[in-house]
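The other protein chains are all here in position, but one chain of the complex has been omitted.
Moving on, here comes subunit A:
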């Protein structure tokens, strides 16, 4: 066990939270914002689809999937940068559980 500087710990949390806010903002843009302006986007055609329909049927879902993988990947990198190594995790698997 070693102590982490408060500054470092706060930076970790702030970085994670900022990223999550960015991901969620992108998610909102491709779904809610596109729906809100659906009528205006319907004149644009993409791959045979009117754009608003494409975003609803494929674009939004694909963006969501990419966001989740980017999040998982970037988070592992951040953990490494802050000196957390995943190979030690096996013996931590129970977390705070009551099931010991």
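Everything below uses one rule, namely that a contact is a pair of C-beta atoms (placed from the backbone, for glycine too) under 8 Å apart; a residue touches a chain by one contact, two chains touch by 3 or more; residues count from 1.
By definition in this document, contacts and distances are computed from a predicted model.
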Among "Cation acetate symporter", "Acyl-CoA dehydrogenase family protein", "Carbohydrate ABC transporter permease" or "Aspartate carbamoyltransferase", the UniProt name of the subunit that does not appear here: "Cation acetate symporter"
Chain not shown, touching residues in subunit A: 1-4, 6, 8-9, 12-13, 16, 20, 23-24, 27, 31-32, 35-36, 38-39, 42, 46-50, 52-54, 56-58, 60-62, 64-65, 67-69, 71-72, 75-76, 79, 83-86, 88-90, 92-99
